[in-house]
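Excerpt of the complex: some chains, original placement.
Think of it as A, B and C in the order they're written, each chain with its own count starting at 1.
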Amino acid sequence: MNKPKIAIILGSDSDLPTMEGCFKVLRDFAVPFELKVLSAHRSPALVHAFAKSAAKRGIKAIIAGAGGAAHLAGVVASLTRLPVIGVPMETKSLRGIDSLLSTVQMPSGVPVATMAIGKAGAKNAAIFALQILGLTEPKTAKKLEAFKKRLSAEVAAKNKKFK
Amino acid sequence: MNKPKIAIILGSDSDLPTMEGCFKVLRDFAVPFELKVLSAHRSPALVHAFAKSAAKRGIKAIIAGAGGAAHLAGVVASLTRLPVIGVPMETKSLRGIDSLLSTVQMPSGVPVATMAIGKAGAKNAAIFALQILGLTEPKTAKKLEAFKKRLSAEVAAKNKKFK
Amino acid sequence: MNKPKIAIILGSDSDLPTMEGCFKVLRDFAVPFELKVLSAHRSPALVHAFAKSAAKRGIKAIIAGAGGAAHLAGVVASLTRLPVIGVPMETKSLRGIDSLLSTVQMPSGVPVATMAIGKAGAKNAAIFALQILGLTEPKTAKKLEAFKKRLSAEVAAKNKKFK
């Protein structure tokens, strides 16, 4: 019934505030998801167990957020055939350029679908996961089309307001 | 019968050699695809027509390769609810960091799933598209699992060879 | 009478404070302008309608401010023969280098006249638009020459003060 379709994994619980927009979008679309803190470097066995079981448990896409030498998305992608979506976290020193390059520059054979650094990327990870679901769920496809119209309507509304 | 499931669009025909690995993977998996040169900046109307019709024509994912101020993936993503996968092209001066940032740093609401710069990203775009198809096509899912095993077997073989 | 000569479009209303200097310069020169929030990604149809009608409505130059994967100026430039002036917004993570490269690295055929990142660029966009108008409006040309003298006089004055 409430079986999660999307899994969200984070390298650290300090990434939770950045991911708020991701959770909100999935809740707005009423798509059940699971959320785990799983460090590629501090808890490799937990990551391994998670990645190996995800497809079997009915997960359709995995969203992985991590910062710095951000290996989480890549490690998971090496262990599953599910689409893995990477969210590079902003970092204190290098502002997330380290997270971005560590997530996106994957070698031939093991893709990670990388989103923008930080909050925009977190929210877009959810939308992208919904776009995947929308390919086979007409209800989600319709909601996405409505969502796109709403984005445009909000822009139009702003113009009225500030005239 | 041979209706394309994946659309590949390129900002310039000079991007074709970079994309060879992408075409090859899709052919190896026997997934029909269409290929177009479509510049976001030089032919906006063609891009618009393409993006607006893609979902209706049965396309499941769009792979967009572009370089420099690489707007192609983002422009298409603004016009469709289909998953859009961006491949940042290597550029002569800035080596593709411009293409990468122009592709990945999308604002809230309109995701582009960004791959690595250049050839690795081109090949991975195809694999990622297949991972999406594999969610609902058991045959593709199986092939992906075989592909992953082959990747690992190739690595193991290399070790034998160079001992 | 008060028909706008310059159009200013912004990817988000959060860019308004950065653009204050731009508005002020145009008001100081008594040049009528229009201002719109128009997201290339969230409201592509609105951007399209705007760009296609701008020349006909008597607009002489378009100032487009956007951040991140900043496609707004490039998208508009692809749709009009009017000069388009891009202002890259400062961004939280990458400080605007993403906005700059996404705005300036346009392909052959579709130029965007790019200004500095943030407030200096916003103000300079207005001055540059005035320099274009000044080519055929002697009054504006004279005001620009007075403006340049004032810049120099202000510098000279600072030296007196802090001696």
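FYI, a residue touches a chain if its C-beta (ideal position, glycine included) is under 8 Å from a C-beta of that chain, and two chains touch if they have at least 3 such contacts.
Owing to the predicted nature of the structure, the values given are computational and were not obtained by experimental measurement.
**Student:** Looking at 3 placed copies, how big is the full complex in copies?
**Tutor:** Identical chains making up the full complex: 8 copies.
Here is the rule we use: only the chains that are shown with their structure count from here on.
**Student:** Spelling it out: a chain qualifies if it touches subunit A and also touches subunit B; which chains qualify?
**Tutor:** Chains in contact with subunit A as well as subunit B: C.
**Student:** At the place where copies subunit B and subunit C touch, is the share of residue numbers found on both sides over half (same) or under half (different)?
**Tutor:** At the contact between subunit B and subunit C, which are copies of one sequence, the residues are largely the same (over half shared).
**Student:** With a Cα-based fit, what is the angle in degrees between subunit A and its identical partner subunit C, given to the nearest 5?
**Tutor:** 90
**Student:** From the C-alpha centre of subunit A to that of subunit B, how far is it in Å?
**Tutor:** Subunit A and subunit B have C-alpha centres separated by 19 Å.
**Student:** Per the centroid of Cα atoms for each chain, what is the distance between subunit B and subunit C, given in Å?
**Tutor:** Centre-to-centre distance between subunit B and subunit C: 34 Å.
**Student:** Specify, in ascending order, the residues of subunit C that touch 2 or more different other chains.
**Tutor:** Answer for subunit C, listing residues that touch two or more other chains: 39, 42, 44, 68-69, 94.
**Student:** Contact residues on subunit A for subunit B in the complex?
**Tutor:** 21, 60-61, 81-83, 85, 100, 104-111, 113-117, 119-120, 123-125, 127-128, 131-132, 134-136, 141, 144-145, 147-148, 151
**Student:** Within their complex, state which residues of subunit C touch subunit B.
**Tutor:** Touch residues, subunit C against subunit B: 11-12, 39-42, 44, 48, 67-69, 71, 74-75, 77-79, 91, 94, 97-98, 101-107, 109-110, 112.
**Student:** Residue numbers of subunit C touching subunit A in their complex, please.
**Tutor:** On the subunit C side, the touching residues are 13, 16, 35-39, 42-46, 68-69, 92-95.
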